[in-house]
Each structure stands twice: as structure tokens, then as C-alpha cells.
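Following: one structure in C-alpha cells, then a few remarks.
Every protein chain of the complex appears in place save one, which is left out.
We call the chains A and B, going by the order they appear; numbering starts again at 1 in every chain.
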Amino acid sequence: MELTRKDILGLSDFSVDEINLVLDTAESFREISTRTIKKVPTLRGITVINLFYEASTRTRTSFEIAAKRLSADAINISTSTSSVTKGETLADTAKTLEAMSPDIIVIRHACAGAPHILARLLGQSIINAGDGSHEHPTQALLDMLTIRQKKGTIEGLKVVLVGDIMNSRVARSNMYGLTRMGARVTVCGPAMLIPRGVEGMGVTVETNMQKALQDADVIMMLRMQFERQQGAVFPSVREYARLFCLTVPMLEEARDDAIVMHPGPINRGIEIAPEVADGFRSVILDQVTNGVAVRMALLYLLAGGRQ
Amino acid sequence: MELTRKDILGLSDFSVDEINLVLDTAESFREISTRTIKKVPTLRGITVINLFYEASTRTRTSFEIAAKRLSADAINISTSTSSVTKGETLADTAKTLEAMSPDIIVIRHACAGAPHILARLLGQSIINAGDGSHEHPTQALLDMLTIRQKKGTIEGLKVVLVGDIMNSRVARSNMYGLTRMGARVTVCGPAMLIPRGVEGMGVTVETNMQKALQDADVIMMLRMQFERQQGAVFPSVREYARLFCLTVPMLEEARDDAIVMHPGPINRGIEIAPEVADGFRSVILDQVTNGVAVRMALLYLLAGGRQ
Partner (left out) sequence: MELTRKDILGLSDFSVDEINLVLDTAESFREISTRTIKKVPTLRGITVINLFYEASTRTRTSFEIAAKRLSADAINISTSTSSVTKGETLADTAKTLEAMSPDIIVIRHACAGAPHILARLLGQSIINAGDGSHEHPTQALLDMLTIRQKKGTIEGLKVVLVGDIMNSRVARSNMYGLTRMGARVTVCGPAMLIPRGVEGMGVTVETNMQKALQDADVIMMLRMQFERQQGAVFPSVREYARLFCLTVPMLEEARDDAIVMHPGPINRGIEIAPEVADGFRSVILDQVTNGVAVRMALLYLLAGGRQ
């Protein structure tokens, strides 16, 4: 089977088959990173541009490592050192990059929809590495790979997302992907940070965290995006942590074999207690490892590879 | 034939044979970027340092892609993350880099003459990627490649450069190269932005844009370098755009088959109307594509390659 779409913009229209294709391919690539020689010639001569309009360590590094382990050439462009400061439009930057014949452009941008603009304008494959508060599909795919790896399946599991549901692109992509894969998804957080009508996405809303965690198989904590919060819509950090921090007692509300996830970087003591983040239920670092594998899979599939 | 010079500092002393050598070599390399596997082993084991003292996306990325498509190792150094902030002199930085045995150093610097200092000090090949308001030879070479590709020849064509002739390194390098290749060059812009005595370079001056464009085969618009303009020598942006913006009616003054060029990034609605920049006469994106090919050619020739 091969991926027939040109771009990875979001999971809103991903089919079960497509998600399984990506996860199965990632599964087969995970082993490469455990070898002594962590490199295969699969994408030799392929050019991948990492175009990051927002600071990032883990996502950019993950894509760069993924590209290099497949022998692709990775070119990093970050706004701090680019002519973006010269006021060029996103469309002109995109057309300019296209003219240099890259094969895949990975873009992170503060504006929702920026990757979609590129996808429409360019012949190349575009991967959304996070667009504003909209989607972060590669994160959700690595999350689903981790759940499947730890639980054997996604279907039928109770997955609870906790935090700023409204502004989280990680939450949005996971809601699309997890419900599509048959998980029962509950979102939890301060009422003002849960978008109205979110039930329409097929999820359950529960603002009381103890109740939300009942029988949970998977607890996915979201990062408090202090750097994106402006204004007073947000309760105090102390108040937030008192109600929504995943502590050891809070964790007892979930199933005994529940796993704890977080996209990172974590705010210790705010959304998650250190003992939980570092505890044996945590699969946070498995998520990072799976991130490289998922990105290798996406680069491979977009370049025309088959599983 | 091979290139006998060590450095590419500017086009002021480039011969017709040398320009043709670079353009012919670039022509033969252009095809590589259209392959599925965009990589040849030609420069394996060659180290190219991109030393950028000014922010840049297109030029730095173009050089990096050119190096990687030839299998050279590319090392990027930009001032924002370098010890340049520690007050080291350019000469000391240069000698330090030399001691690490790179083969080619590509430098962009805000000061005219910076690449020449490196060229005198170092045994390595230096490529000027733009030095202040002085020269930008790789841009002019890609411009000439584009003209030759679209028009079959450069000799005898009327080429009109429009904008801030005084401060434009792109204009200066093109004036040297185009006149050497036998083009009839007209420069056009506000009188205060045209250097006195520029006719000595073998070009015609015309401050009225309608008149300048009469019978033009090639219109080369320059970027308004707002980030380099200080003080009041410059008319207001609105006044400038009214007189010198390349609009659809303005374009009708030129020949029916005239091509429109711009080194980018473009200021839409200031020096060029969006309909013209995106119109069928525009070869702006061909310039970008040719940029990779020209830089591959230069890296190849400086490393001792022959055409």
C-alpha cells in the first residue's frame, strides 16, 4: 500500500487505513535507530527543507534526524536568520523554495493554515509541523504509535486529554485521529479552555479531572502554552495546578495499567508532577523515540515509498 | 577549459570566456536538480563554509543545496550564533577557519571588500555572496544564465535595470557582466539614486521609466533595500512606487517579448506590481532555479573541475 496524498496537513480527513499505513511503516523504521549504523540509503538525493517560523528543538531535531537516517539532505531555515525579516510574503518564500527543487518541505508556523497555503501553491509535499492552534499531525501520529505499541490497539481505549484543549494543536490532531481509530476520548480542563461544541468531534467533556480519569487507559497531558497565552482568559497557574496537575493521587483515579503521555516540553509541577513524569507509567520518552520513526515513515511515504 | 582564478569576488574583471565557462557549466548542472535522485558524488570530501554576516534565506539556502547536490559538506556560520559577537576581527575569524582546512568559503558581509580581505589572506577559494553595496557576482551570473536561457543570447539585447542603482550590489555586478557580454544596458531610477559618472561603466542613464523601457528585451527590477536606507536621500515610498513601480501599463512600453526579472525578495506593490511579478513575462522563479545551478558550477570549477 502507498500513501496517495501529496501532503500531511492534518488528521481531520485521514482514514483508518492511512493512519495504519503510517503506523505500520513507522513500526518497521523504529528498528533502524537501534542499530550501530543508524542509516539506510532509502532517500539518498532527496532534499528536505525544515522551515521553522517558531522556535523548536524537539520537532526540528526529530525531523532532521529522521531525514539523515534515511540519507536525505536536510536544510534548516529558521526565522531568526532568514530573510523573513525582510518582509517577504509566505507565498513568495514558498515559491522561491520550490524553485530550488526540494522534495519535501516541513513547516511550523504561528498562523493556522500556513501549511495549507504552501500545499496549494507548491508541487512539493508539505508536512505540517504545527500551525498555530490548529493541527500538529505528526505529534498525534507518534502519540497513536505509542498507544498502539503499549496497549496493542487504540480501538475501545478510554483516552483522556487534559489541559488547554482550546488552544492546543496537539489536542485537536489527537481528537481527529483517536476518534477515527475508535478510541473513546474525553477532554478535560478549565471550562474556559474547552471550545464550545467540541462534543461534535465525538468526544466527551468533563471539567472535573478526578471524574475524567475514571477507567482511563491513556492520560494525555497537554503543555500549558504560557508563551502563547495573552490576556486574562486563564486561571492563575497555582489554581490551574491545584485542579489539573497530574499528581500521584490523581493518577490513582485511572486504570492500574494506564499510561501517561505528554508532548513536551513539560512544565514540571504545573501540568504534571515530577514523580508522575518520571514514573513507570510515563511513556513520554517513548513518544520522542516514536517521533523519529513516524517522521521517517512520513518522509518515506511522501517520497513515494510503499509498505 | 577550466577556471584559473582562485576566487569569485566580483565580475569587474571577468572575461567573456570566463562568464561563458560558468554559464555553460551551470547549464550542464541544471538537469541534476530535475532528477529523482538529485545528487552526484562530484565534490565528495570537499568542505564548503557558508559564512553569513547578514541574514539571508535564498542565497544561503541556494549555496547549501548546491553544495549538498554535489555531495560536498556544507557548514553554516551565521553571526547570530557565532563568536563574532566576541569582537574578533574578520581577519582572525578568516585565519581560524582556514586552519580547519575548508576548500571554499562563501561570505556575505555588510562591508564592501570583506571577501577581498579573505581572498588575500587565505589560500582557500572565496566566493562573494554579497558585500555591502559593492558586488553580488553569483546573482549576476544567474541573471545572465536566465537571460541566455530565455533569449538565446545576451549580446545586443537591451537590458534595463530599474531602482536604487547607487546602493545595489546586484546592479553593479550586472552592469559589469552584461556590458562585457555585449548587452546594451540602461539604468533607471530617481536621479539621487544613480551614481554620478555611471556612464563610464558603459551604460545609458534614463530617469524617466517610460522612456527607459522603450524596446527593452529584459527588465531587471531591483529590490528597494529599506533595511539599508538611512536618512532622507530617498523619496517617499508612495512617490517612488508612482514613478518606478513596474505595472502592467508600464510593461507595455517594453518589447512584446520582454522578460521581467527581480533578485528577490520582492516588495509587492512597491517596485513591482503583483500581476507583473506573477505574470507570464516574469522569470523570477527561473532565476532562483538557475541560482542553484550557477552555484553548483562555481563550487565545481573552484574545486578544480573542468568543462
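Everything below uses one rule, namely that contacts are C-beta pairs under 8 Å (C-beta built on N, C-alpha and C of every residue); 3 or more make two chains touch, one makes a residue touch a chain.
Predicted model, so just to flag it, every value in this text is computed and none were measured.
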item: Which of B:Leu97, B:Leu118, B:Cys188 or B:Val276 contacts the chain that the document leaves out; value: B:Leu97
item: Residue among B:Gly87, B:Gly152, B:Gly197 or B:Pro249 that touches the chain left out of view; value: B:Gly87
item: Positions on subunit B where the hidden chain makes contact; value: 44-47, 49, 73, 75, 77, 80-89, 92-93, 95-103
item: Touch list for subunit A against the chain that is not drawn; value: 33-39, 52, 55-58, 60-62, 64-65, 68-69, 78, 80-81, 227, 264-268, 285-289, 291-292
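To be clear about the criterion, only the chains that are shown with their structure count from here on.
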item: Between subunit B and subunit A, distance of the C-alpha-averaged centres to the nearest whole Å; value: 40
